[in-house]
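Pasting a structure below so you can have a look.
Of the protein chains in this complex, one is absent; all others appear in place.
Up next is subunit A:
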Amino acid sequence: MIKRSWMTAVVALFAITSLYPLIWVVLQSLKTDTDFFANQWGLPERFIWGNYATAWEQANFATYYANTGLVTLASLVGGVAVCIVAGYAFGKIRFRGRRSLQVLFALVLFVPSPVLLLPVFFINRDLGLLNTYAGMIGPYIASIVPMGVLLMQSSFAGLPNELSESAKIDGCGEWRTFYRILLPLTLPTVATLCILQFIGVWSEYMWAFISNTNPKMYTIAVGMAQMASKKYVYGFGPVFAGMVITSIVVILVYVVLQKYFVQALSEGAVKG
C-alpha cells in the first residue's frame, strides 16, 4: 500500500514541472533585460509593465489578436454548425449512401498533416486564398468535420425516436423537429465541439504560418514565434510578455470552463 502523502509528493513534483516554466515566463516578462540576465530565479527588481505595451504595440499584437479572434470565431461557428446539421442527417434520417459516406468520413480521422500541407497550399494558391481569412477558415472548418460529424451523429442517434415522432404528430416539420426539439438536447456535445475547435484554432501554428506571408495576416501563434526569433531586437522582456499575451486567453477560458474542457477532450478522444 503506497501512502497517500507519498503519492501526493510525486504528483506535486510533476505539478511543479508543469507550472514552474509558466511562472518563470510571467516573472521574466516583468524584468529589464539586465535584471533577467543577472537573476532569473527571483522576483523582478522593478516591475516593468511597459514590456507588455512594447510587445502589444511594436510587435503588432493588436493585429494578431484581431486576426486570431476573427478566424477562430468564424471557424468555430462555421465548423460546429456544419457538423450539427450533417450529424443530424446521419443520426436521424435514413438515406441512400449513408453507410458509405460514414465510412469515408471515418477513414480520414487519422490523416497525418504532412501529407495535407503542400496540396492544401496549392489548392488555396490556385483559388487565390493565400494571405486571406477564408484561406485559413476553410481548412480549419474541414479539420473538425470528421470528428465533429461523428460526435454529433452519435449524440442525435442516442435520442429516442418517440421524441421526434410525437413532435411530428403535434405538427412539427422535419426542420422544426430538429431545431426546436432535438438540437437543445445535444447541447453538451455541441459544447464539446466548440471547446475542441476553440483550442485547436486559437493555437494553430503550422497552417497559419504557411498560408500567410503577409505579416498583417499573422495569427498570434505565428506573430509570437516570429517575435521570439528576433528577441535581440525586441529584448527578452517584451518577448516573454508576448508569450503571456498569446497564452492568456486560452488559460483563462480553461480555468473558467475547466470541467467542460476535461469532458470535451476526453469525449473528443474516446468517442472520436
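The working rule: a residue touches a chain if its C-beta (ideal position, glycine included) is under 8 Å from a C-beta of that chain, and two chains touch if they have at least 3 such contacts; residues count from 1.
By our rule, contacts and distances are computed from a predicted model.
Per the UniProt record, the absent chain's protein name among "GDSL-like lipase/acylhydrolase family protein", "Serine/threonine-protein kinase RsbW", "Metallopeptidase family M24" or "Sugar ABC transporter permease" is "Sugar ABC transporter permease". Among A:Leu151, A:Ala167, A:Met217 or A:Met243, only A:Met243 touches the chain left out of the display. Mapped onto subunit A, the footprint of the missing chain covers residues 1-2, 4-5, 7-8, 10-12, 14-15, 17-19, 21-22, 24-25, 36-37, 40-41, 81-83, 85-86, 88-90, 93, 95-96, 98, 101, 104-105, 108, 110-123, 138-139, 141-143, 145-146, 149, 174-175, 199, 202-203, 205-206, 209-210, 220-222, 224-225, 228, 236, 239, 243, 246-247, 250-251, 254-255, 258, 261-262, 265-266, 269-270.
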